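Okay, handing you the structure first.
Shown here: the complex without one of its protein chains, the others still in place.
Right, chain A next:
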Amino acid sequence: MADPRPIAHEEHLATHHAHGMRYVVVWIALLVLTVVTYAASRVHLPGGWHVAVALLIAIAKGALVALFFMHLWDQRGANRLIFVTSLAFVALLIGLTILDNATRFPLANPPGSAGALPWGGADRDPPKLPQ
């Protein structure tokens, strides 16, 4: 049987106890992470590590927003489960697609990409194919 109490009411009860201080702390954390993003772009890193670092920071910021500003932290099991499920499907999309690139016949990958032949590096011109 369905729960007779409206969900909005429960959400209100759950979030009522969250005091304003938390939002200030999260806001400062987001500002700090933004500065870190900028700083990391000035540091010399090899290969594709810039992208990896930027993505990691972006994920951390996104997580903070979803958890606190969007109240996921205060939610009960079902809503958390739904959110984690959606992350699992994102991982599925990225995972099986990258698996394709990683195991592909090398010439089928675009020059310069991770799965391409080594002589097609990012700093070189694409190889001349026989006409």
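Keep in mind that, in the parts below, contacts are C-beta pairs under 8 Å (C-beta built on N, C-alpha and C of every residue); 3 or more make two chains touch, one makes a residue touch a chain; residues count from 1.
Heads up, the rule we're going with is that contacts and distances are computed from a predicted model.
UniProt records the chain missing from this view under the protein name "Cytochrome-c oxidase", selected from "2-oxoacid:ferredoxin oxidoreductase subunit beta", "Cytochrome-c oxidase", "Binding-protein-dependent transport systems inner membrane component" or "Carbohydrate ABC transporter permease".
Although one chain is not drawn, the whole complex shows that of A:21, A:39 or A:96 it is A:96 that touches it. Although one chain is not drawn, its touching partners on chain A can still be listed: residues 1-3, 6-7, 85-86, 89, 92-93, 96-97, 99-105, 108-113.
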